[in-house]
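Structure first, then comments.
For this depiction, one protein chain was excluded, whereas all remaining protein chains were kept in their positions.
The block that comes next holds subunit A.
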């Protein structure tokens, strides 16, 4: 995290606050772990409140530093969520393709974000644990319509643990204007792609500086506020310790 305070990179770098939401044990933390450390751990401690991680994502013309807030999934933690998605520019709403209930929960989250989070937040709907679906039904990337068709046919497969048809989730995502992917944190399928797609989808205008404060607090809504916030941030350290 020490490097998070803006080591200069050749490309312009900007911070993006991203929040993960979704039902308990759908694999939010595992997705982050895969993305950040390219690692997978079978028994991860449940997230209490939220965990914070960062990871860079290189785009052709710029670097995006994701500040990832990985939240607790248990239902009763839902009332804490606003604290975490506050000022988020992107959200990953995760469900488990083997648990239809988790898609419902994900839809609730999407509705909540659309109404309560920053306007213009980029939301990606992610069906995780795609490795549990039978091989034939492993989805193509969300934007590949052919893959979805093929996949829909394969859903009849008996050995398939999949309970949420790709088509259903994708239709919902399209209706709501969300990015859509089916991933596997275990195998790593499409994990990086999700983050890259989000990075691409973040409007240039909402990217402010390498430290992310501007981006987090403004989201391009109010330039005045950004100026105000920048001031104290620079003078802050000089004021000395509060103690």
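Everything below uses one rule, namely that a residue touches a chain if its C-beta (ideal position, glycine included) is under 8 Å from a C-beta of that chain, and two chains touch if they have at least 3 such contacts; residues count from 1.
Keep in mind that, in the parts below, contacts and distances are computed from a predicted model.
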Listed names "Hyccin", "GTPase-activating protein GYP5", "Large ribosomal subunit protein uL22m" or "Glutamyl-tRNA(Gln) amidotransferase subunit A, mitochondrial", with the criterion being the UniProt name of the chain not displayed: "GTPase-activating protein GYP5"
Option from A:38, A:58, A:74 or A:205 whose C-beta touches the chain left out: A:74
Missing-chain contacts mapped onto subunit A: 1-2, 4-5, 15, 24-25, 42-50, 52, 54, 67, 72, 74, 76-80, 82-84, 86-87, 108, 111-112, 115-116, 211-213, 216-217, 229, 232-233, 236-237, 239-243
